[in-house]
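My questions all concern the structure below.
The complex appears here without one of its protein chains, the remainder shown in place.
Then we have chain A:
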Amino acid sequence: MYRQKYIFLLPGLLVLVAVILFPLIFTIRVSFSSWDVYNPGLNNAGGAMYARLWDDSRYWEALWRLSLLSLSTVLIQYVLGFALALLVWRDIAARRFLRVLFLVPMMTTPVVMSVIWRTIFHESLGPLNPILEALGIGAQPWLSQATHAFAAVMIVEIWQWTPFMFLLLLAGLLSLPSEPFLAARVDGAGPVRTFLSVTFPMMGAISVGAILIRAIEASKIMETVYVLTSGGPGTATETVSYYIYIRGMRDFQIGYAAALSLTYLVIMAVALTLIAKALIRLMVREARA
């Protein structure tokens, strides 16, 4: 009878190995060739592509920019998502409707909404600058100045993905037992005290999970950048994925792009593992205290 267990596992596993693992191993081979438009195919270039990326300052700048962009947006998403989840957790009117409304942005296609956001950020015809002028802040050169463009990408990412953080944290809040809250009320704890010593510690493990999932997704950012700014002005908003896209799919430097993407994968895996370890130590220990 236990022979039949392979019927369940094997089909999925085989698809994954054939479609993802096998091509990935092939990429390792490609990264040791100088495959490009002029020399298509697998030749032997040794570590030439890796030597080239070591000196490629545009790559390292993109990596630094990506870290800044993803860490800051994920942090803001966590704070906002947690606040929103707390707001619609209990006693509020129309909470079922609000819960779904807050989820809607993550259901929408990121590139399609980015196209719409691009019209919103339009300096003379978009609706954002008139609002800012009415508020006395004044019109901003949203997509033509480096810092503004960076902020624009952040705003779109926050709009799109705070809902995902909200969803995971709300699910966590809804699964909490009610006894500790009763105990806190009996002890006469106010809302702030209850949050700090009951809610937040109990949400430690879920918070770590939610932050990590978002950090993984944020480390891939490229579609928003492609549509909103095309990495510009200059390279001010270029992320690693977008730079590899330019080298690989536009310049067709397949060998170099393979080396870039494998390096990127390793750096991301290591960085995310370290972040995971740090977060677990920081937040899950609090849960036990």
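We adopt the following convention: a contact is a pair of C-beta atoms (placed from the backbone, for glycine too) under 8 Å apart; a residue touches a chain by one contact, two chains touch by 3 or more; residues count from 1.
Note that in this section contacts and distances are computed from a predicted model.
Chosen from "Maltose/maltodextrin transport system permease protein MalG", "Ferredoxin", "Phosphoribosylformylglycinamidine synthase subunit PurL" or "Lactate utilization protein", the protein name that UniProt gives for the omitted chain reads "Maltose/maltodextrin transport system permease protein MalG".
Of the candidate positions A:75, A:205 or A:274, contact with the unshown chain belongs to A:205. From the set A:51, A:75, A:137 or A:265, the residue in touch with the chain omitted from the display is A:265, counting the whole complex.
Annotation: of A:140, A:199 or A:219, A:219 touches the absent chain (contact as defined above). Residues 1-2, 4-9, 11-13, 15-16, 19-20, 23-24, 26-27, 30, 80, 83-84, 87-88, 92, 96, 98-113, 115-120, 124-127, 129-130, 159, 167-168, 170-172, 174-175, 191, 205-206, 209-210, 213, 216, 219-220, 222-223, 227, 240-241, 244-245, 248-249, 254, 257-258, 261-262, 264-265, 268-269, 272 are the ones on chain A that touch the missing chain.
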